[in-house]
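Structure first, commentary second.
Note that this complex is displayed minus one protein chain, with the remaining chains in position.
Per-chain residue numbering starts at 1, and chain names A, B and C are given in the order in which the chains are listed.
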Amino acid sequence: MSEKIIEIVDKIDASKVFNELSHPKSGGICVFVGTVREFTKGEEVVSLEFETYKKMALKEMDKIATEAVVKWNLNKVIIRHAVGLKEVEEPVVVVGASSAHRDACFEACRYLIDTLKKTVPIWKKERFENKSVWVSAHP
Amino acid sequence: MSEKIIEIVDKIDASKVFNELSHPKSGGICVFVGTVREFTKGEEVVSLEFETYKKMALKEMDKIATEAVVKWNLNKVIIRHAVGLKEVEEPVVVVGASSAHRDACFEACRYLIDTLKKTVPIWKKERFENKSVWVSAHP
Amino acid sequence: MNVLFFGIAKDIVGSSQITFSDEFKKPNSVAALKAQLMLSYPELSKLTSLAVAVNSEYAEDDVSLTVGDEIAIIPPVSGG
Partner (left out) sequence: MNVLFFGIAKDIVGSSQITFSDEFKKPNSVAALKAQLMLSYPELSKLTSLAVAVNSEYAEDDVSLTVGDEIAIIPPVSGG
């Protein structure tokens, strides 16, 4: 029986994720944290703003987590995304996997973040000094 | 200028690693934590005991970290290994990388742990109910 | 039938929700809804992609729409 943690929150506390992924049958825990970077394409980012279609986002996150648990035989998995305004260095997303061996948790962790970015209905607006841009909206 | 954290400690506090790897120029932080697994090859592990040639281990860990910083242009990197007796679920090693984009931190993190396991003079004894075994010592 | 808008789609439409109350005008498929919206809001057709969710699941063009459905317009996602 694997434990999944799927959450959309206002603020992420990255420090607690290892406790959440700890498991006696796990020899490896891999975690990725996405944070706000101060420059993008050479322009200084003031903050990011995240918006979500929460009901659907949680469903899509749960699908991704379930797929990963099955494919890599994970003991625990976590997908937690933040919404609202985020400053430089703040965490915006945490994904992690806990498994018997390290191959599985590394591959699963990479899958979690890559798939989240493709399918989960969350939108990011980059706020610069003089403008705001919805990321990826235009070709 | 990248910051490297290279340490051999008695006890690992995995909760502080994200603060240590946080950086305004980073959009991604990838961390791997190795923990004591209760079963290995079907036998129940009571604890692990780690021993090191500390002076040389720190040198080798520093080499690995420096190589990773150069190869993946990391903003921060950490390699922290524990020594002494470790119980099931306790962290024994933490490696992590902080970089502008996620490809770099994932690849670097994998490199850090894979290379550590090959070159760093640290030895692990598995303690079972009725015996102890130095891991990998015999073919 | 309620249609929810998010991200840049919300900005283009100028609202987070549109209600199709007139049965006559209600689009009966995902394709029809997209066509109608793009006609009314041409800026939507300039986006990298435009997906539709029906009852919080991605829906292909041929999915039909009924009055009780919760429909959402999904511009290019950019989480993470």
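Methods note: a contact is a pair of C-beta atoms (placed from the backbone, for glycine too) under 8 Å apart; a residue touches a chain by one contact, two chains touch by 3 or more.
Being a predicted model, the structure only gives us computed values, none of them experimental.
Considering the entire complex, the omitted chain makes contact with B.
Contact with the chain not shown here comes from a single listed residue; of B:Lys41, B:Lys118 or B:Lys131, that residue is B:Lys118. Within the complete assembly, residues 34, 50-53, 55-57, 59, 81, 92-93, 113, 116-125, 134-139 of chain B touch the chain that is not shown.
Note that in this section only the chains that are shown with their structure count from here on.
Chain centroids computed from C-alpha atoms place A closest to the centre of all protein C-alpha atoms shown. Centres computed as Cα averages put chain B at a distance of 48 Å from chain C.
Work out the mean CA point of chain A and of chain C, and you get 26 Å between them. Residue positions of chain C in touch with at least two other chains are not found. Of all residues in chain A, those that touch two or more other chains are 34, 113.
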